[in-house]
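All protein chains of the complex are present and in place, except for one that has been dropped.
The letters A, B and C name the chains in turn, as written, and every chain counts its residues from 1.
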Amino acid sequence: MAVEIKVGERVAWVDLISQDENILEIEVDGKVYNVDLMHTADGTFSILEGGRSHNIELVPRDEPKKYTAYTLYQSYDLEVIDAEARYLMNRGGNGFDSGENTISSPMPGKVVKVLVNEGDKVKEGETVIIISAMKMESEYKAPKDGIVKKVNVKNDDTIDGNQILIELELTE
Amino acid sequence: MAVEIKVGERVAWVDLISQDENILEIEVDGKVYNVDLMHTADGTFSILEGGRSHNIELVPRDEPKKYTAYTLYQSYDLEVIDAEARYLMNRGGNGFDSGENTISSPMPGKVVKVLVNEGDKVKEGETVIIISAMKMESEYKAPKDGIVKKVNVKNDDTIDGNQILIELELTE
Amino acid sequence: MSKIKKVLIANRGEIAIRIMRTCRELDIETVAVYSEADRTSLHVRYAHEAYYIGKAPSNESYLVIDKIIDAAKKSGANAIHPGYGFLSENAEFAERCTKEGIIFIGPSPEVIVKMGDKIQAREAMMNAGISVVPGTEGKISSEEEVFKVIEEIGLPIMIKASAGGGGKGMRLVQEADEVVSAVRAARSEALSSFGDDSVYIEKYITSPHHIEFQILADQHGNVVHLFERECSIQRRHQKMIEETPSPLMTPELREEMGKAAVEAARAVNYVGAGTIEFLVDNNLNYYFLEMNTRLQVEHPITERVTGVDLVKQQIRVAEGEKLSFTQNDLSQRGHSIECRIYAEDPDNNFMPSAGKVYKISEPLGLGVRTDGYVYEGYEIPIYYDPMISKLIVWGKSRDEAIRRMRRALYEYKITGVKTSIKMEERVMNNKNFIEGNYDTHFIDKNKEQLMKPEIDKDISDMAIIATFIDYLDKLDNSKNNRKEFSPAQSSWKKGACNINRF
Partner (left out) sequence: MSKIKKVLIANRGEIAIRIMRTCRELDIETVAVYSEADRTSLHVRYAHEAYYIGKAPSNESYLVIDKIIDAAKKSGANAIHPGYGFLSENAEFAERCTKEGIIFIGPSPEVIVKMGDKIQAREAMMNAGISVVPGTEGKISSEEEVFKVIEEIGLPIMIKASAGGGGKGMRLVQEADEVVSAVRAARSEALSSFGDDSVYIEKYITSPHHIEFQILADQHGNVVHLFERECSIQRRHQKMIEETPSPLMTPELREEMGKAAVEAARAVNYVGAGTIEFLVDNNLNYYFLEMNTRLQVEHPITERVTGVDLVKQQIRVAEGEKLSFTQNDLSQRGHSIECRIYAEDPDNNFMPSAGKVYKISEPLGLGVRTDGYVYEGYEIPIYYDPMISKLIVWGKSRDEAIRRMRRALYEYKITGVKTSIKMEERVMNNKNFIEGNYDTHFIDKNKEQLMKPEIDKDISDMAIIATFIDYLDKLDNSKNNRKEFSPAQSSWKKGACNINRF
């Protein structure tokens, strides 16, 4: 069964050609690999390919079919795009936030100061809220010109990661 | 619900009196403990009792209701004796090996040499089989006088842990 | 002389565990305190005793003097070690300990007050004949004063908050017409950050090196220094990588600065472990910057080259013992480097990255030490510092130490959160760093090479294969109609449910 897998900007086409226990023949973007792949008890994929020893640790991200892969040299964000994922994407935006009309924090923290009120006009790049996490304050700015539609938090609120803090109505 | 728990030669009577989230009131052999008990993400029981900080790691053994508990100072073998266990014990020997008429190896290894044949008379303390594991040879001896009833392995066999190697018929 | 028998550590994280380790070696019992966010933290589990002291925010727990004193009394601890941060440089806390008959492992409240105020500290050093960065001798009271100073010392200058720290209330002035707005901005930031709008002026050193000297002083007037630490690799005005000896140092300068550091400590009757921070310019002029009246984060590199356990010395000094060695007994052997491991994203402006730690592989073997506190499955709290570990290596030479650090960073894996590990590996491969050619602007100046490299196609193919197999495996698990791969090891451990089948 072939699927596409996205790594950064690249979308690779992958297929399993054959399998004999832990010896796999796999095609990636037309290149055929013969790999000896074991998932060790401490959760690492040990892959031997042409004698080379690779260690890859996969950490699932919050959304299904999304992973971060840690090799010993670098980390990669990967996403499996199968029929289901393509269907959802084609339906358009459903559950996928464009990010242009909301301000959210990527990590849990605390609201230091909300700088705008509902109904305020804001300019692209204007700081609308200050969030503190791990002893560091970060300023969050409006992504585009617009009007503040909703403010979901107030000063000193504790917030979760990826929570929508402020919603905008964009002005063209 | 009260049960008995065996630690070495001691059999302790245990009961849960009350619980408020991770704060427990537990009675052990008539002594009442108020403990703050958390099972941390790396699998350790962290118990705070009267300010003292205890760390206990429970490793389940092969048989159900049997554990080895590792504290930072020592390890203990424990066994829960509940109604079911008592019932099985009272039925007598069922599934419980007295150990007196069998020879088994506590760990995996390889048979170096079987020194007896079926029908042979053996004396208590006589070496009947030699097992090798981790570069070391161990001699296993007859626990009592008897006649060899069955030899389940032959030279060079690979054996599992707790496998019965030789069975005896004891002579009174 | 009062023997210390039980120590309360008024701190958390790696430094709490670091201190407890030495206490265990000295057969001293340890008492942990913990906030609501830290019930399952490792320092609670490592200690002999542990007491709850309040809600997660530090001003409701680790900064509340009453609660800490209460815990000390409840446990019968006869000494308190403050670690670094939190109450470690709080004179009121030190005073309170003394009043309650508890030994405070640190200097006297008077010294903490004096060295905590930058202007007072500057004056004390000038009186002791130690050079300070040219500038105003006290806080400035008018803009005219600023222009007068500029006439004397020239531009650029730095405006600094008197009560400041951590880069707050600081403004760089390159041109004369920026003075007025810069002073106002610095004052207002100082007021809101520290409740005090006093500012002063220093000459701005264009290519500054941050070099500090470790000091040890007993209650009997003996003071030694344990050589320097080079701390110029910084991001966001916070240290990131430290090493000793400093590649900038000469034996003559070391002796001179070491003597100055000892003089500085003597000038304020210092007792305990402390650090004199200097700025050094490219012409090897050095200026007193500030004194830290506590243990430093980076103390392990000094321990490694001198062989002295600094926490042990702090305890012995607090008990009233004399130092067991003189300056002549001390020497630096080999080279030591520390990389601070932060839970943050170096490729996104060093933004902190809290969350759950998935898996840790510690670097081990020859010449490697780690001081950390997080464990697998641990949720890093958002309330405290993002530093989760320190990696310290030693080598016979600087070259060997850099190679060893590279190897250790290669072995060090912490997944689940973003960390500074890979970026620090790039520092160890940076030509300027390898040549010892760097100042506090290193990260800015070498931005390009320190950024995340391009994706390697062959390795990413392997990541794609692993992802694909995990995906197929989960798919089949839910369909339950495909022959399983034979497991390498049985599946009692991680993900006993379904992720461990290959």
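One rule holds for everything that comes next: contacts are C-beta pairs under 8 Å (C-beta built on N, C-alpha and C of every residue); 3 or more make two chains touch, one makes a residue touch a chain.
Computed from a predicted structure; not experimentally measured.
Contacts of the undisplayed chain with visible chains (whole complex): A, B, C. Panel shows chain B; residues 1, 3, 5, 7-8, 10, 12, 14, 16, 19, 21-22, 24, 26, 28-29, 31, 33, 35, 37-43, 45-47, 49, 54, 56-59, 65, 67-76, 78, 80, 82, 106-110, 133-136, 138, 161 of it touch the chain omitted from the view. Considering the complete assembly, chain A touches the hidden chain via residues 36, 38, 40-42, 44, 46, 48, 51-53, 55. Touching residues on chain C toward the chain that is not drawn are 17-18, 21-22, 24-27, 39-40, 300, 303, 307-309, 333-334, 356, 358, 362, 364-372, 376-379, 396, 400, 403-404, 406-407, 410, 488-490, 492-497.
We adopt the following convention: only the chains that are shown with their structure count from here on.
If each chain is drawn as a node and touching chains are joined, the picture is a simple open line. Chain centres computed from CA atoms place B at the largest separation from chain C.
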